[in-house]
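Only a single protein chain was left out; the remaining protein chains are all shown in position.
Letters are used for the chains, namely A, B and C, taken in the order the chains are written, and counting of residues starts over at 1 for each.
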Amino acid sequence: MRQFEFEAKEAFQKVGLSIPRGRVAQSSDEVEQVARELGCPVILKAQVLAGGRGKAGGIKRAETPKQARSLADKLFGMEIHGHLVNRLLVEECLDISQEIYLGITVDRTNRRPVAICSGMGGVDIEKVAKEHPEKIARLAVNPLMGLREFEARRLVKAAGFKGRTLLHLSRIVMQLWRVFSDNDAELTEINPLIVTTDGKYIAADARLNVDDSSLFRHKTLAERLEKGVAELTELELRARELGMTYVELKGDIGIIGNGAGLVMATMDAVHYYGGKPSNFLDVGGGATADRMTQALDIVLSHPDVKGVFINILGGITRCDEMANGIVASQKTLKREVPMAIRLIGTREKEGAEILQKANIPFLETMDAAAQLIVEKTRGGEK
Amino acid sequence: MRQFEFEAKEAFQKVGLSIPRGRVAQSSDEVEQVARELGCPVILKAQVLAGGRGKAGGIKRAETPKQARSLADKLFGMEIHGHLVNRLLVEECLDISQEIYLGITVDRTNRRPVAICSGMGGVDIEKVAKEHPEKIARLAVNPLMGLREFEARRLVKAAGFKGRTLLHLSRIVMQLWRVFSDNDAELTEINPLIVTTDGKYIAADARLNVDDSSLFRHKTLAERLEKGVAELTELELRARELGMTYVELKGDIGIIGNGAGLVMATMDAVHYYGGKPSNFLDVGGGATADRMTQALDIVLSHPDVKGVFINILGGITRCDEMANGIVASQKTLKREVPMAIRLIGTREKEGAEILQKANIPFLETMDAAAQLIVEKTRGGEK
Amino acid sequence: MTVLINDKTRVLVQGITGREGQFHTQAMRGYGTKVLAGTTPGKGGQEVEGIPVFDNVIEATEEFPEINASIIFVPARFAADAVNEALDAKLEVVVAITEHIPLHDEMKFVALAHQQGSYIIGPNTPGVISPGMCKLGIMPAHVFKPGQIGLISRSGTLTYEVAASLSGAGFGQSTAIGLGGDPITGMSFIDALRLFETDDNTSAVVMIGEIGGSAEEEAAEYIKEHITKPVVAYVAGRTAPKGKRMGHAGAIVSGTSGTADSKMAALRDASVTVIERPIDVDEALQTLLKS
Partner (left out) sequence: MTVLINDKTRVLVQGITGREGQFHTQAMRGYGTKVLAGTTPGKGGQEVEGIPVFDNVIEATEEFPEINASIIFVPARFAADAVNEALDAKLEVVVAITEHIPLHDEMKFVALAHQQGSYIIGPNTPGVISPGMCKLGIMPAHVFKPGQIGLISRSGTLTYEVAASLSGAGFGQSTAIGLGGDPITGMSFIDALRLFETDDNTSAVVMIGEIGGSAEEEAAEYIKEHITKPVVAYVAGRTAPKGKRMGHAGAIVSGTSGTADSKMAALRDASVTVIERPIDVDEALQTLLKS
């Protein structure tokens, strides 16, 4: 779960990291007022849960409070990678003498946290990694020990820092480790950490992604997720509340299956035969008839959907339950679209009978069903 | 640094442990008011930094607010093991169905924390350990891992608990571990943990001793120590501020030395020859002349002191500095008492010359000096 | 012999009194798995299907010292502690079925397992099965048949899809290992490949990968150097977009890394037969094993 920049900065402040003076504003009036309080120039930063905000025009510099207001007028209501801007972080401008990158993330290969430091801050760190790998220092953290101060120093030294800067940065790396550790982070980053012309170290930008699975230990975040203030779309949130995983995509063939890998394979099969999935939907293990009905409802709520492919391989999930759910939904469906159903595994005979009785055709292989749904949707049938 | 009961209970509450309803009162008026708020009967508990408070009459039960007031009148101003009572914790009475002991302390032998659980709560755990060792379960904690939930369950099970009680108590042990760990505790105890007749688990008493060396991580406690709200006497606190260790004792011969072990041995030597030390004072390593002057001032501030034994074995500490300090203090001393001085080690020749010039006698062995000071103070000389 | 589990495996079920624990204990026993004991804190002394329930793992292993494996059906917030408890009892194989265990807890217990040389399967796995011998998991057993194909997968249902296809074509499995769908799992493709390479009963390996991380790329490097047996691989998620989790916590393309295409390319580069549809696995194996 990605935090807004201003939330990540709150977490930073809690462990003693310095952040720019500023605060969040929700209207142009407020932006102008904050700009006045802070003294111009100020920076306006769109608070959206998406990367590449700067390139998309979500960060602006204002020389006067009036200009701040007029820039805010344009920023509010703007959409950045599908996310509406309704909050701006207004911050003081810093006099930059140096920009540094610090980050801690999870190294899946080595199954442990990795701390990263580079003197080339302020730019895309993946790009630096590709073009100047020698400019990036990394340090694997033993998860049972946590990051230790001498390790932080070793990292910062390896990135080329010395003297007092070495000490300052090491302390900041330790603070960032506390952010990572206290918040069950998947990733936390300061990019850039700015060294100002008067020698202060300030986290100009802040990133903090919290592990969803840990939210039971982070009550306030869990509440926020429930309120829908997250990266999820409305449909994705609805599916989540129902205990299913739904991801909106750009195509026109709805996909429903049981098991994440199977659903991905189903999407791939549709694509293999020339179709485009409009979503990923995993009903989860041991789903009931009701859940299938709900899944169909969600998938069909997406306006682009021209057909649905249901792919069930029963293990814990029972085919008869799934068949009952499909039949039940026939009456309540918002709209009628072509379907391809593949139904095998636990209780497949019972499931088959239920569908046959309701006169709903089905198939036995994923590939046959994939071909069918691509043909049906391409053919312009209804 | 021992915490007051009410402070320990605040730390308990922070991790989610239940404590009795109640609060601290500083006057009889306030006690009566709190008793009214809580509803009687209530318990009044003297807040002093000393053990054996109950036996010393520092805990009383009041059946009415009026009685609470009159009991408070007696408790305020009372002295318990040398500590003045100026705060009372007024708490609800609990309906007790069971009393349990839970504690975590440092096992010096195994150099790790040890968690302790017993069904025989509410009494002196050392007594239980002696008389019913089989009623006490212990579990060594790996300091690198911390206490883990399954270990807490193992401990509680070993103490004889089962079923839901096992689960409740294990959770409480984990909370107590957090108190221990978050507060750099030397010791934390719930004795008794009360199971009420309606099945609640409440920490009726609370103990928390925080490691003095860790106070730099616990700012509020550090501040309190500086303000003198601790077990230290006035003189002990003054010495601490000056960077020396001074402990008040019951005898009449002041002791000053460099190094804790040497000072203890000096006390023992005095005792061996029939005298009684009035204090322990370690000037610390590498002390200056000033410090010796301050040390003498503190020791002589104790009214019982009839003579002073200065025992210096110079290593980092220089004999000339110590001699200068002794000479300087001759002019400023509050009162004149017999002295025995032993001065050897680094720069002993220079030190000897300084003392000789000032006409101050000194000796070369601890035992000779001990005998001398015992004789001088016993002889009633001035 | 098979890898990880076999007819000498003696099993403890942690969380045996829960709905899932009970259901799958019955299913595993039905398959022939030797389940000796279970645990549920606070329920020590009870029985499930005649199997004794203990409060703590250590009590179970003291009573049944032959227990060498554990399977965990404990809710997410208690599951990490259950894994640690199994490791503390020095069990050799620990299967963590549970989904949604916090990432930081996973890193810790995986480090601990490596330190002491225990295997953790999962978390978020259907488990492991050595068909005909031992099932330590929740998979529908009937799709698996004894044989000589080692199966390694990051996905549950997709494993059944492939296993059913293999079994139907006469390719039984020596052992099928569900690595688990989380970003951090106890075993990687490499760990599993290493086991299959030296297993006399395994003649070829089928890998089922998916988007996210770089486990498949690393496996490819490893295969180049260390694996002599034929390998077939399928990678799910070619059509998954960037930055979105596809159900599994680990199935996410971050930036430009973790795409199915990169994994498929790396595997091909290691002379692995990469198939584009699960259905193609039989033909690929037939070709490989004929030559």
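The rule we apply is simple: contacts are C-beta pairs under 8 Å (C-beta built on N, C-alpha and C of every residue); 3 or more make two chains touch, one makes a residue touch a chain.
From a predicted model like this one, the values you see are computed outputs, not experimental measurements.
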Study note, to complete from the structure: Only these shown chains touch the missing one, namely A, B
**Study point:** Touch criterion as defined above, residue of B:37, B:131, B:241 or B:268 at the omitted chain
**Key:** B:268
Check your understanding: Among B:30, B:92, B:212 or B:290, which one is in touch with the chain left out?
Key -> B:212
Check your understanding: Among B:18, B:70, B:86 or B:181, which residue is in touch with the absent chain?
Key -> B:181
Revision key, fill the gap. Full-complex touch with the removed chain, picking from B:32, B:151, B:252 or B:282, is B:282
Study note, to complete from the structure: Among A:50, A:78 or A:166, contact with the omitted chain is made only by A:166
Exercise for review: Touching the hidden chain in the full complex, which residues of chain A are there? Just list them.
Suggested key: 148-151, 153-154, 157, 162-164, 166-167, 170
Practice item. Write the list of chain B residues that the hidden chain touches. Key: 51, 106, 108-109, 111-113, 126, 142-144, 181, 184, 186, 211-214, 216-217, 245, 247, 249-250, 257-265, 267-272, 276-277, 280, 282, 285, 313-316, 344-346, 365-367
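What we mean here is this: only the chains that are shown with their structure count from here on.
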Point to revise | Distance between chain centroids, defined by C-alpha means - chain A, chain B (Å) | key: 53
Check your understanding: In whole angstrom, what separates the CA-based centres of chain B and chain C?
Key -> 55
Revision key, fill the gap. Averaging C-alpha coordinates per chain, one finds the centres of chain A and chain C separated by a number of Å equal to 27
Review point. Multi-chain contacts in chain A: which residues touch at least two other chains?
Key: 144
